[in-house]
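Note that one protein chain is taken out, while the other chains of the complex remain in position.
Letters A and B mark the chains in the order given here, with residues in each chain numbered from 1 onward.
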């Protein structure tokens, strides 16, 4: 197994693990809040807010998981306009372009996070700095950029567009 | 001519929106034609504050709780039963707290322009709850702040955190039997029908803080800055206007919606108060160092007021 493939698979597995934990954690917290309220007469302070952060992180991780697994939705109708001969080239250029777009978005996401830290924005419910959660935003765009870049270098690494 | 925005949470037509318009008009006049200010509804206070910090929205107005995302120190003004009287509050906030906050705001990249009042919180219930004992072990909607949590724990309710949009159906379905908001907001919600008993517990006070992006402020000429500070409505004007809104809402509740309004006597108020000061250390411990030193300022100023 080549190093690129190994890298792609490990990153995606890690994202799946993290995202899966975040999603399950959000669900678990919400359920625990209800159960604790009905059985013990008091809900869990801040449970909803933490669940929101977990679910948001899960959604963003899901976005980059989809890059190397299952794929993102595309308007495929346009494919017929691409000459057969040029198709492999267009695919690679497209992945490179995708990487560029993700880097572009990552840059501004990083700007958002830097400013959040600079302004000292803190979650009013839980007290911790918002940048600590927001950091997931540039991270997922960077991870997506990396994966698109690897796809561009070796299109055999590219997953089939939908696996199920 | 630049078009500036004053971000605020009051729905169009509400007292808060009218106050926002007064403020926006005054600043527009003071700008000498350089820019206009229009009120912009932004439903989430914290989001609005974050936008003002970045200069996307130039000005804003909100409670210290809404500001908590950027100015955690100010949330100390949200301590339950902090004030003995309106006079005490006015003295302490305007002469002692405001200068301290101004410096804190400046450090955070914001210019504090004015502090007025958006009234006191009351408790509204499905049944007469002028005695808080009726709410013991009952499910009550608690907002996601430490002062709110501690205040309600002190009344031994079963606290339920709900986003405000789920509060209204939640009241109808008995998910909660009570919650707390200021009276003028209360009368615009379906709670007047599903929970028609409003108790003027006055446990929390909402200061109403006008502020703007510091870079925009520094970009103004000296004349413009002086003009703005002279022309904006005074704290007394804004507070007096809001007090009249509270009275209007009270009449509307009783006459129009056939709801119930309970003014509390000293004995009843003591039950709501329930020695909450003993819980202040717990609340303060959850706040920032800066908040705790602001609290010291408040304590000293309250003593000074008592002597006068």
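By definition in this document, a contact is a pair of C-beta atoms (placed from the backbone, for glycine too) under 8 Å apart; a residue touches a chain by one contact, two chains touch by 3 or more.
One rule holds in what follows: contacts and distances are computed from a predicted model.
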Select, from "TRAP transporter large permease protein", "Sarcosine oxidase subunit beta", "Electron transfer flavoprotein alpha subunit" or "Xanthine dehydrogenase YagR molybdenum-binding subunit", the UniProt-recorded name of the complex's unshown chain. "TRAP transporter large permease protein"
From the touch rule at the top of the page, work out which displayed chains the omitted chain touches. A, B
So which of B:87, B:106, B:128 or B:172 would be touching the chain we can't see? B:172
Which of A:8, A:109 or A:157 sits in contact with the chain that's absent? A:109
Where chain A meets the chain that is not shown, the residues are 16, 19-20, 23-24, 26-27, 30-31, 33-34, 38, 48-49, 51-53, 55-56, 58-66, 69-82, 90-91, 93-94, 97-98, 101-102, 104-105, 108-109, 111-112, 115, 134, 137, 160-162, 164
Interface with the unshown chain - residue positions in chain B: 3, 5, 11-14, 40-41, 43-44, 47, 50-51, 54-56, 139, 162-163, 165-166, 168-170, 172-176, 188-190, 193-194
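In the analysis below, only the chains that are shown with their structure count from here on.
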Distance from the CA centroid of chain A to that of chain B, rounded to the nearest Å? 37
Taking the complex as given, what residues does chain A use to touch chain B? 33, 37, 41-43, 45-49, 115-116, 119-125, 127, 130
Can you list the chain B residues touching chain A in their complex? 46, 50, 53-54, 65, 68-70, 72, 75, 108-109, 137, 139, 144-145, 149, 158-161, 163, 286
